[in-house]
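With one protein chain removed, the remaining protein chains of the complex are shown where they sit.
The block that comes next holds chain A.
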Amino acid sequence: MNWLEHLPVLPIILPLVAGSLLLFMPQSRTVLRPSIALFSTLGQVAVAAYMLYRLVVPQPGLLEHGVEVYVLGGWVAPFGIVLVVDRLSALMLALGAAIALPVHVYSLARWDRVGVHYHSMLQFLLMGLNGAFLTGDLFNLFVFFEILLAASYGLLMHGSNAVRVKAGLHYVAVNLTSSLIFLIGVALMYGAAGTLNLADLGARWAELPPADRTVFEAGVGVLGVAFLIKAGIWPLNFWLPSTYTAASPPAAAMFAILTKVGVYAMLRLGSLLSQPEAPAPFSGPWLFYGTVATMWFGIVGMLAARQLSRLVAFYVIVSSGTLLSVFALGITSAVAPALLYLIASVPAGTAFFLIAGMTERLRVNGGVETMAPQPTTYSAFMAGDPQEAELAENELEEVGVAIPAALAFLGMAFVICVILTTGLPPLVGFLAKFSLVSVLLGPAMDESSLDAWLLIVSLLATGFAGLVALTSRGIRSFWFSGRITPRLRIIEAAPVAFLVLLCVTMTVVAGPIMEYLDLAADWLHQPDAYIRAVIPAEEASL
């Protein structure tokens, strides 16, 4: 039996097993529980890295065309459920794992103990995330979205206080509604096309009779609205800033990738439904102007934000808007640079949320944060377990050894993150923006297309606004008088250093990364190849 055959299902099984195991373990196992969770996260990093490795260095017999289809239960598509690993999903898996590990390590410093079942919720979130990236089936996409969201509700409420509960109420209400919209879209598409397999949908939809075609397109539109709510596109994103600001730093850092799941789903479905004879459903003027409006909404929000985490939440909105605006413009050569922007902006956003969690400690004496859990709920929870309560009180006292250069470290990390997010040279953010603008200048020059110019101006404006807002925020955080030297633990500082180093490494190996992304984008524009890979030839001829 070849175990490598089962590699694609591991990113789903691993967190599911680990998360469920942890549910049945008493909270007093303070060493064993984090170890199991960390083992699972490390396992996911290893699996994702190995998948990427196999795609970069082709192995004989495996992933010959850059795609691997895992048939669950042996039922072939379109009747069975499949997981599909291609370059884009392997990239997203690796991205998810690459930010999950630092977030996990960061939370071990204290955040995993301010409430129950933190590790389980993080593992379930990862399960939903990995599943959404891997699934080749529309309804399973819904199920994994729900797993992801259910876990994110829990993570948002982790260490609950009044602010989090209020933000959580809005977040849950919006997301429940968007899930229902998602279901309506799925039902419409199923009613018209009679299938839920993504590849099968891509194969069938161009041949639908006109009456069914209308229903199908309405379904795609409704589904698109659900994805746009997840991606945080204006005017569907008013829930996002307050939610991300209210969440605890590790939860917010993990949420930085959640909006990109919506973007990924748009890209995946859009690429499969873009047959040459039919217009792509997820591009066009409405989406484009919506995303440009999102970018400007984010700009205004960044300039107005008075709290670092709120500023970063608006940056997350801006990055979603940037990505979708490029896809909406429908320039195929711009997809690879946009993917580079994606893999640069997510780790930077995550690092920023972690930094925000630490700088907020600068302002308060003794290291007790403003966002710390309220003692009432905390002690209420701990009351059942005196030993744990004692341990937790020690934890709250103050944490660890002070790094002598803590402030210098925070400042450096902050500056590098500013350079990354605003797209200043020399780091990868600049490379991504530069390649985007250079691609956009092509059509802008040729057809004097206003849209391309509008996008270039908005892109540069987001960088400028981000720079202004972050600099002023940074001055207020690091240069105010009477500051207290923060006490950081190594396991809080190391994750940020890891993320920053990851981005620096991406800058150094930008050439090979771009080659990989070009192949990934190429593959996205060959929906037929994807369909052939997922649906075996004898089934397609039936």
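Note that a contact is a pair of C-beta atoms (placed from the backbone, for glycine too) under 8 Å apart; a residue touches a chain by one contact, two chains touch by 3 or more; residues count from 1.
Basically, contacts and distances are computed from a predicted model.
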> Absent chain per UniProt: "Na+/H+ antiporter subunit C", "Putative OB-fold protein", "ABC transporter permease" or "Multiple resistance and pH homeostasis protein F"?
Replying inline: "Na+/H+ antiporter subunit C"
>> Which candidate, A:V143, A:A293 or A:I456, sits in contact with the chain we can't see?
In response: A:V143
> Which listed residue (A:S107, A:S160, A:T291 or A:S435) would be found touching the missing chain in the intact complex?
Replying inline: A:S160
> Considering the whole complex, which of A:L188, A:V312, A:A334 or A:L440 touches the chain not shown?
Replying inline: A:L188
> What residue numbers in chain A mark contact with the hidden partner chain?
Replying inline: 139, 143, 146, 149-150, 153-154, 157, 160-162, 165-166, 168-170, 172-173, 176-177, 179-180, 183-184, 186-188, 190-191, 196
